[in-house]
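Let me begin by presenting the structure, written as structure tokens, before commenting on it.
One chain of protein is taken out of this complex; the other chains stay put.
What follows is chain A.
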């Protein structure tokens, strides 16, 4: 990566809302894929993977609700979950994960991507002096909590992968 000084800042309510919508979509992708993988692996359930996927889906749904509350404060609509679920299904309709390792690796990518997204977003908000319609402190507190939960998710998946 080329190290250059960049002004990656969130400049307006609209831009913030759009980025939060992207966060919602990322969470929905995780949720839809975890559900899908869970269903596909149903025949030969592995208790540890099952718990991991169920927890991931639940956590994503919770994150989505928190992000929805934030964009509601900005007067912007959420992105319907069934829409993202059908996009995930359309794209993965013909493929199945080979085994548990595939599922875990996919889950790891999901958690890492989400972590990176929130980390960049927090930095971009902190680097901005724009006044948002939502309380800045509450916004950053919510995003920091979500980011830390994603970091915890990365750790959990890694631990399961290492044990296997």
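The rule is short, and it goes like this: a contact is a pair of C-beta atoms (placed from the backbone, for glycine too) under 8 Å apart; a residue touches a chain by one contact, two chains touch by 3 or more; residues count from 1.
We adopt the following convention: contacts and distances are computed from a predicted model.
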Remark   = Name check vs UniProt for the chain missing from the figure, options "Succinate dehydrogenase, cytochrome b556 subunit", "ABC transporter ATP-binding protein", "3-isopropylmalate dehydratase large subunit" or "Metal-dependent transcriptional regulator", returns "Metal-dependent transcriptional regulator"
Message = Just to verify: which one of A:91, A:136 or A:164 makes contact with the chain not shown?
response = A:91
Inquiry  = Of the residues A:61, A:74 or A:124, I need the one that contacts the missing chain.
reply    = A:124
Remark   = Listed in rising order, the chain A residues that touch the chain left out are 1-2, 4-8, 10-11, 15, 18-19, 21-22, 25-26, 29, 79, 83-84, 87-88, 91, 109-110, 112-113, 116-117, 120-121, 124
